[in-house]
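Every protein chain but one is kept in place in this view of the complex.
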Amino acid sequence: MVILQNKTRRLAIARCLVAFGLIVFAPYVSYGQTPNSCLDCHSALPEPLGVTQEKFSQDIHAQRGLTCVDCHGGDPTSDDPDKAMSRKAGWKGKIERKQIPELCGTCHSDPAYIRQFNPSLRTDQLAQYHTSVHGKRWAAGDTKVAVCTDCHSVHDLRAPSDPRSTVNPVNVANTCSRCHADANYMKGYSIPTDQFAKYSTSVHHDALAVRGDLSAPTCSTCHGNHGAAPPGVDKVQNVCSTCHVFQAQMYEKSSHKAAFQSASLPGCVVCHGNHGIVHPTDAKLGTGPDAVCMQCHKPGDVCDQARAALLTDLGRLDEAINNADRVLAVAESSGMEVSEARLAQSQARDSLTKARVSVHSFRKDLMDQDIQSGLSIAAKDLQAGQKAMVERNYRRVGLGMSLIAIGIVVAGLRLYLKRIES
Amino acid sequence: MSPLRNVLHWLDERLEWDDLIALLRKKTVPLHRLSYWYFLGGITLFLFVIQVLTGILLLLYYRPGANEAFESVQYIMTQVQFGWLIRSVHSWSANLMIFTAFAHMFSVLFLKAYRKPRELTWISGVILLFLVMGFGFSGYLLPWNTLAFFATKVGTEITGQVPFIGKPTMIFLRGGEDVTGATLTRFFGFHVAVLPGIATVLILFHVLLVQRLGISVPPRLELEWSANPSAKREMKFFPNFALRELMAWYIALGVLGALAAIFPWNLGVKADPFAPAPAGIKPEWYFLFMFQTLKLIPAKVWFIDGEILGVLAFGLVGLLWVLLPFFESDHPSHLKRITGLSIFALAYIIGMSIYGHLAK
Partner (left out) sequence: MPTHTQDIANAGDPLSSPLPRRRFAEVLLGSGFLATAVAFIYPVLRYLVPPKASDLGSDAVVAARVGDLRPNSGKIFRFGNRPGLLIRTASGEYRAMSATCTHLSCTVQYRDDLREVWCACHNGKYNLDGRNLSGPPPRPLEAFDVQVKGEEIFVRRRREA
């Protein structure tokens, strides 16, 4: 009996301690977590009502201390669904697509409010959205167009700088393509659905998604993000010139600018395309399937002749560089040291790049400067390579003579040995 | 007396070398089917002398130090008159010397020239072989290019695997935890001072022993000749064998020159310690058989880490190799055993080297 008493006493003390501990430490355990009864049920529900704690913890709003009720309303402290999701408590229910932009805008267009969280975050997204094609159609009652959650995701919304975010530059094209590449979804709209397919073949996609060069453009770079709209036929070159400055400057001063403008042709896009922009080759100036000039010009006219001249010049420089490269490669593989000439070759290649840029002026005289400097460098490098080959041959001749001398010694030794041993 | 004779007489009065010269005149070389193998030792010595001479010439322009080494070698290859020749001869001769050292060791093994009384010659020779490989390992790093840098990294890493002494040894070799400019300085010191010093002493010892003990003859022939002295065939060392050796040396020189001129040693790319290792790093060919063996050992053998086991095994084999003459006796079955072992060793080294070369 004594033992039992002791045991009982110990149990009782233990229970007291646990209860005490829970009461004292409970606030600390739930520190940082505002009471959220919504997830208690909704984490167990299937789609589309299901939102797990794990998913929601990824959301940037959750990380800032906002919860379900901040958008959906209701009473988060109650475990009773009727009380939690009562209209009296402000519950809004499922937010309709039509209501989403304005809902997000209640906070995100309020600079004073956003300042509390991130003072440098912009607050003009809703205003921009109203100017976009999506926004205008939304205002006209179209519920198929993109609203905030279509691009930014919901309940696991991440900051754009997060590589997993749907609006991180690397992922933007994929996000846009969810609608814009879906032919079924886009039925009824008059725009094509091949942009994503074309973009995926482009040099910009390769730079951004494959090489990770975040300076490369994606859909939103040229179209805008919240104020997304096509640039407009006469404004296309402004977009391209943000990065491709030199080409734009040349084009601006060229004959084609005025011509394209008066014909309402979209500038750069005429020759380079808009979404499927691949690395241009000299064949663009040619007469084959990739040729662009002959789409407008007639064979034999003065422009055709100019085109041919430009192509010839570029070809000449390209060949000179390749020629020098070949000789240098042979010299190098024979063991000659030609690193100085190799370095100069990169300058020759720079000249070729510059010449290709000055094509956009459509003037042979402007291109000539770069062509000539490139040719002279390539010629010097070719000379260096040839000199190296001469030196190489000189070495071989020297080797040959030494081998002959050695042969004489060996023969002499043999004869001498034969003599003294006979 | 002719002027030459006067000079020689003057020297003899002060050096008292007449009896030495008389001894050298008497030196002979046994003649038999396998006599050609006797050239290998001399060729190895000759190539060592070439290494010393070209090495001294390279020292005039080479700069040890991570930021200057590569450029100084580039300078030698491109700016210095015939620098390409001196450097390429040095690199080719190094590889040739390691090859002839191995061949010399194996020919001694198969001709059984390590038996009494030549045990010390064998021991000094095997240690010289290890030194020569050390020369190769330390010299390879000196141009400070990518391949050399990573080969050194891997090689010293493997040394670090040995239990207890491995890590301190690795830190001693590297001059720190990692391969850095300090490693380069240290390897340079090993390559031009420490190893040459030890090697010179051992070579003198080795050659002296060969002179004193004479050149050995395979056991079967020995028996034959002791039973039938008139069957013994010999050649005088001076001038007959010496002139033949001179021929061999000249031919070796011709081969070296051709290799240097037609296949100059390349520079590579300057080492960048922060760049990732290029794929498929392999050591130089003379380490390939060990490297490949280590790659083939499973990760764990019982409870021992596979690589450690491999390193220890090679260490043990090396030690036993040095002590090989003491496992030899005149008992015919023992002789056959060591011959069998030698054939296995040769086949293993050749096979593993080829495998290592072909493997990715």
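By written order: A and B. Residues from 1 in each chain.
Rule of thumb we're sticking to: a residue touches a chain if its C-beta (ideal position, glycine included) is under 8 Å from a C-beta of that chain, and two chains touch if they have at least 3 such contacts.
What you see is a predicted model, and the numbers here were worked out from it, not measured in a lab.
Student: One chain is left out of this view; which of B:82, B:130, B:238 or B:344 touches it in the full complex?
Tutor: Selected residue, touching the omitted chain: B:82.
Student: So which of B:67, B:200 or B:226 would be touching the chain we can't see?
Tutor: B:67
Student: Among A:117, A:185, A:394 or A:416, which residue is in contact with the omitted chain in the full complex?
Tutor: The one listed residue touching the chain not shown is A:416.
Student: For review purposes, identify every residue of chain B that touches the missing chain, sorted by number.
Tutor: 57, 60-61, 63, 67-68, 70-72, 75, 79-83, 85-86, 250, 253
Student: Tell me, which residues in chain A touch the chain that this view leaves out?
Tutor: Touch with the absent chain occurs at residues 213-216, 242-246, 339-340, 342-343, 346-347, 350, 353-354, 357, 398, 401-402, 404-406, 408-413, 415-416, 419.
Note that in this section only the chains that are shown with their structure count from here on.
Student: Can you compute the centre-to-centre distance for chain A and chain B, using the mean CA position of each chain? Integer Å is fine.
Tutor: About 56 Å separates the centre of chain A from that of chain B.
Student: Which part of chain B faces chain A closely enough to touch in the complex?
Tutor: Answer in residue numbers: 74, 77-78, 84-85, 88, 239-240, 243-244, 246-247, 250-251, 253-254, 257-258, 261-267.
Student: Quick check on the complex: what are the chain A residues that touch chain B?
Tutor: So the residues of chain A in touch with chain B come to 334-337, 339, 395-396, 398-399, 402-403, 406-407, 409-410, 413-414, 416-417, 420-421.
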